[in-house]
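With one protein chain removed, the remaining protein chains of the complex are shown where they sit.
Chain naming follows the written order as A, B and C, and within any one chain the residues start at number 1.
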Amino acid sequence: MKIALDILSWVLLTAGGVFVLVGGIGALRMPNLYTRMHAASVTDTMGAILVIAGVMIQAGFTLVTIKLAAILLFLLITSPTASYALGNAAMLAGIKPDAGSAADPEKAP
Amino acid sequence: MEFLGLYHYWVFVVLLMIGFYAVVAKVNLIKKLIGLSIFQSAVFLLYITMSKVSGGTAPIFSEKITGVLYSNPLPQVLILTAIVVGISTTALGLGIVVRIKEEYGTTEEHEIQEIDRR
Amino acid sequence: MYYAVTLALVVTMALALARAVLGPTVYDRVLSVNMFGTKTVLLLSVIAFLYGRPDFLDLALAYALINFIGVLAVLEFFRSRAIRREQERRDGGPAE
Partner (left out) sequence: MTVLFGVLLLTLLVITAVAIVRTKNLFVAVMLLGIFSLLIAANFFLLDAADVALTEAAVGAGISTVLFLGALALTSEFEHAATPHRWLSLAVVTGAALVVLYATFDKPEFGDPNAPVHQHVAPWYLQKTPEYIDIPNVVTAVLGSYRGYDTLGEVFVVFTAGIGVLFLLSARRGPAGRRRPDQAHDPAIGLRSHVIPLVVSRLLAPFILLFGLYVQFHGEYGPGGGFQAGALIAAAFILYALIEGEERTLRVLPQGALNALMVGGALLYGGVGVVGMLEGAEFLNYSVLAANPVKGQQLGIILIEAGVGMTVTGVLLSIFHAFAARDRA
């Protein structure tokens, strides 16, 4: 039982690590702001869920698990809101989400 | 890992000097304050580096762990208070900069000196 | 196994930092600060286990709760700046 749980947690942690890394590469390599936000949100949601779930299994059923659940809950609430706030600010500043254009517009505010 | 034995101290030196450069060379007053807070953080890093003991753990006792080394609590206490003091004094500095901007209309050092000379 | 995740997180932090340094717009930098915050929360939770002191999760919890204030402050900053510029335009020229 112990070893099965360990393997499950390792799988979750590794998958989380992969998601985080992919999101990081996306945030660096994507061509413009909105696509980068899209990539970054992968690390904020899927990466966070998998990594924290993996650690939760290691923790067993204790106070620590509840704290981890709280961390995950707050992350899942706040990071999309932060993305919204950011997207809103960018829109107000006049950066248009243009799917056709590959790169950043030349004018940087 | 032998050659990394002093790495933390080197980073401390580099950060200290980056902060020092910003304070000395930059003419914008807010940039100087930002440099000052980097300088401050470098000193924090020095103290906390000194408190670390290899194989030690944070100086908070727990029933689950016994017979382990603990890192030095004293530098941690000094820095813990210094961080909050640091933000308060930075805020004081920012307050002065805001007043200077209101009186002189600029936050650039040489322009302020220019106005004073007139 | 914790090491692999920690390494992935640190590398991602480096990538986010690269984005923050490269820019090009200020919004990219805000995005990477936000991403950096999430990565730090995950890093701190994993390291708490790596060190065998899971009672230190308070730290990750603190970041999970307050990281978001910074981004909201940025939004508020842009909003009030836009209002101020509008005001100045209506008053005719900067109000210096």
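List of remarks:
Note that in this section a contact is a pair of C-beta atoms (placed from the backbone, for glycine too) under 8 Å apart; a residue touches a chain by one contact, two chains touch by 3 or more.
Please read all numbers here as calculations on a predicted model, not as lab measurements.
Taking the full assembly into account, the omitted chain touches A, B, C. One chain is missing from the display, and on chain B it is touched by residues 1, 4-22, 24-28, 30-31, 34-35, 37-38, 41, 44-45, 48-62, 69-85, 87-92, 94-99, 101-102, 106-108, 110-111.
The omitted chain makes contact with chain A at the following residues, 74, 77-78, 81, 84-85, 88. For chain C, the residues in touch with the chain missing from this view are 3, 6-7, 10, 13-14, 17, 20-21, 23, 26, 29-30, 32-33, 36-37, 40, 43-44, 47, 50-51, 53, 55-56, 58-59, 61-63, 65-70, 72-77, 79-81, 83, 95.
Operating definition for what follows: only the chains that are shown with their structure count from here on.
Rounded to whole angstrom, the centroid-to-centroid distance between chain B and chain C, based on C-alpha atoms, equals 20 Å.
The distance from the centre of chain A to the centre of chain C, each centre being the mean of the chain's C-alpha atoms, comes to 12 Å.
In chain C, 55 are the positions where the chain touches two or more neighbouring chains simultaneously. Taken residue by residue, chain A touches two or more other chains at no position, since every residue touches fewer.
Residues 1-2, 4-5, 7-9, 11-13, 15-16, 18-19, 23-28, 30-32, 34-35, 38-39, 41-42, 45-46, 49, 54-55, 57-58, 60-61, 64-65, 67-68, 71-72, 74-75, 78-79, 82 of chain C are the ones touching chain A in the complex.
Those residues of chain A lying in contact with chain C across their complex are 9-10, 13-14, 16-18, 20-21, 23-25, 27-28, 33, 36-37, 40, 43-44, 47-48, 51-52, 54-55, 58-59, 64, 67-68, 70-71, 74-75, 78-79, 81-83, 85-86, 88-90, 92-93, 95, 104, 108-109.
The touching residues of chain C, counted against chain B in their complex, run 51-53, 55-56, 96.
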